[in-house]
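Removed: one protein chain of the complex. Kept in place: all other protein chains.
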Amino acid sequence: MKQAVRIQLEDFSQDEEIAALKGSSKRMGGIGTFLGCARDFSEGREVAEINFDAYGPMALSEMQKLRTDAIEKYQLLDARIVHRIGTVTGGDNIVFIAAGAEHRVAALEACHWMIDELKQRVPIWKKETTPQGQSWVVPHP
Amino acid sequence: MKQAVRIQLEDFSQDEEIAALKGSSKRMGGIGTFLGCARDFSEGREVAEINFDAYGPMALSEMQKLRTDAIEKYQLLDARIVHRIGTVTGGDNIVFIAAGAEHRVAALEACHWMIDELKQRVPIWKKETTPQGQSWVVPHP
Amino acid sequence: MIKVLFFGPVADRVGSNALQMEYRADMSLQNLRDDCAAKYSQAFELVSMVALNGEHARDMFVVLNDGDEVAFMAKFSGG
Partner (left out) sequence: MIKVLFFGPVADRVGSNALQMEYRADMSLQNLRDDCAAKYSQAFELVSMVALNGEHARDMFVVLNDGDEVAFMAKFSGG
C-alpha cells in the first residue's frame, strides 16, 4: 500500500488512491477530492511546462501534519495527499487531496480546507515556461 | 466516450470520469469531486445491502438540468454526474460528482452545491437491509 | 386516463408501482391527489413531492390533460 502522504515525480491514479482511502473504513459515506492540474494557459500567456522546486523533507512533514490536523478538525476516517514535483505539461495532474468521512459535509469541507492550507503551509514553488521565458509563479492572496 | 450524466447498475472508474472531464479543456486548473459510498453501518444498525428505486426518466433529466445549472452558476468548464441503482453493499460506490473549473474555489463549491441539490431534486430512493429487516431511508433535513 | 406512478416507500404502501385513474374535464392535480389519497391514505402520509409529466409540479391547481403522467413521491433519499 502506498503511503497516505507523498511527494513524487510520477503520476498517480485516483482509483488507487480512493481504494486505499476506502480500505481504512467501511463506515465511510462520503469522499471529497480535489485534483489540481496544469493549465496550458495562465494569466493571459500560454504555458508550455511547469517545473517544481520543493524543500522536500519540510514539505513532506508539513503535508503529514496537515493530514493529521484535518483528520482531527473534521473527524475524518482517513485522508490522503499526493503532490508531484519535476516537470509537468498542460492537463497533467499536480496535486491530489482526498478526505473520507461518515457524512458528506465533513468530507467536502475538509477537502477544501486542506488544499487552502497546503498552499499556505507547504514549501513548494512552481515555475512556468511561456513564450516570454520562465518565471516563478507569484501566488494570489 | 461515456455520457457526462448517467444512471447505471454497474460501477464506474474515477480515473475514466476524470479523464473524460479533463478532455473537455486544458484550461482546467481544479477539479472537485464527491464520491458517495455505501456504509455498512447507519443510524446504529448494521447494513447488509442497499437497494435503489428511481423514477428513471425524471431522475436522468433532473441530473442533466443540475449539471447545466452548475456549469452556468459556477462558470465550470465541465461537470459529470453518475448515480448507481440496483443493489450495493458496504464500501460500494453510489454516486459520483465531478466539477472542473479554471480555479479551485469554483470547482469545490460547485461540487458541494451539486451533491446538495442532487439530494433535493433527483427522484431516487434507497432502502437499507439490516438485521431488523428492510426500511426506506428517511432523509435528514 | 391519467397514469399515476409510485416509487420506493410510497409504492410499498400502495402495493403497486402504477395505476390508471379516470380522466375528468377540468380535473386539477389537487383533485387527482385527493382521489388517490382517499384510497391510499397511509401511502399519501409520505407524499411530499409531485411530478407532472416528469417535471417537479409546484402548482397543485394546474388542470390536467387526458394522458398525463403524475408521480406522487416521498422525500428523495438518493446520493
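Should a chain be cited, it is by its letter among A, B and C, assigned in written order, with residues numbered from 1 in that chain.
The definition used in the following text is that a contact is a pair of C-beta atoms (placed from the backbone, for glycine too) under 8 Å apart; a residue touches a chain by one contact, two chains touch by 3 or more.
Note that this is a predicted model, so its numbers are computed, not measured.
The undisplayed chain touches these shown chains across the complete complex, A. Which of A:Val5, A:Ile31, A:Ala59 or A:Ala79 touches the hidden chain is settled by the complete complex: it is A:Ala59.
Panel shows chain A; residues 36, 52-55, 57-59, 61-62, 83, 94-95, 115, 118-127, 136-139 of it touch the chain omitted from the view.
The criterion applied here is as follows: only the chains that are shown with their structure count from here on.
When chain centres are set by their Cα atoms, the one at the greatest distance from chain C is A. Distance from the chain B centre to the chain C centre is 26 Å, each centre being the mean of its Cα atoms. Contacts with at least two other chains are made by no residue of chain C.
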